[in-house]
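Only one protein chain is missing from this complex, and each of the others stays in its spot.
Up next, subunit A:
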Amino acid sequence: MKMEEMSLSGLDNSKLEAMAHEIYTDLIDDACLGLCFEVHRAVKCGYFLLDETDPESMKDFEIVDQPGVDIFGQVYNQWKNKECVCPNCNRSIAASRFAPHLEKCLGMGRNSSRIANRRIASRNNMNKSESDQEDNDDINDNDWSYGSEKKAKKRKSDKVFLHSLKQPGFVNPNSPRRSKSIKHKNGELSSGSSDPYKYTYNSGINYETLGPEELRSLLMTQCGVISEHTKKMCTRSLRCPQHTDEQRRTVRVFLLGPSASLPEPETSVENDSYDPSENQALMSRLQWDGSSDISPSDSASSKASTNNSESKKTKKKKPHLGLNSGSGSSQQGLGGSSSKKKKPKLLAPPTPSIYNNIN
């Protein structure tokens, strides 16, 4: 074997070439043979000559090369300008718009159910009582999932609609709740602000289009900080983490004048539910809450009891609270103590309500 290998490498190039050529010829012969077999079989099975046509029919299918006509001889724009009569509504529609029109007209097809649901939901929302408006506000809060769970049980069009809710289609100036003017403004605002059916995540409220009364009521419930990029107001809640209280104050001063009342202060004029004395008591409780973690043994029991009594008070006043609304309402009731002091978190009121929800 070794002798052969040595002699192989010692071969001239010409011999190698000859060998290569021979291998090549073999391959070509194989290919020709393959073709012959194929043709012969086709002849014997009778399908070899099937693709032949007589010259007369060849002329029928000849390629057309005239201007204004495609290669089959058909006119391109023939049906473009025609109008069809819709069998449903008996209107004459342009041919190219006919199919989408039918889809909406007959109420079948992918989008029509979605649109219909949205319309129903929006009408419901406009007509519903103001107790729902509070829930809307809660949905605007950051704890998105809880709010959506509640909503999903109530309505059919849950997630789609909630998306539009979260964005400013439905701004609710909440604090003076029982006034008719608010309802009127609500209608105005929802029509004035961005279209609820287009839920783009960047939409906000353009403060230039709103009057001062509307602005004030808006700013009572919303963060309202004007974004530099879009020049629109932030629609998140008053506690939104993206903006600081300073920013909110600046915006309010800017929009409402230097004498504008800020929603955060403890002695908020428009809070009808809580006394200022109670505010301070609650604030002191909250400070204790911060320290209760540190010294659990001694003062925990006493503080816990007082906390519980406090939370019971809050519970009585707003019986239908979930987790979010607990923090939301307590925020309003406590006169924004949470917003001023961010570190002592609202442990007392929310925690019992968490357990309420679970139970």
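Everything that follows uses one rule, which is that a contact is a pair of C-beta atoms (placed from the backbone, for glycine too) under 8 Å apart; a residue touches a chain by one contact, two chains touch by 3 or more; residues count from 1.
Keep in mind that, in the parts below, contacts and distances are computed from a predicted model.
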* Structure fact -> The chain not rendered here carries, per UniProt and among "EF-hand domain-containing protein", "Protein preY, mitochondrial", "Sorting nexin-30" or "ENY2 factor", the name "ENY2 factor"
* So which bits of subunit A touch the chain we can't see? -> 4-5, 7-9, 11, 15-17, 19-25, 27-37, 39-40, 43, 48-49
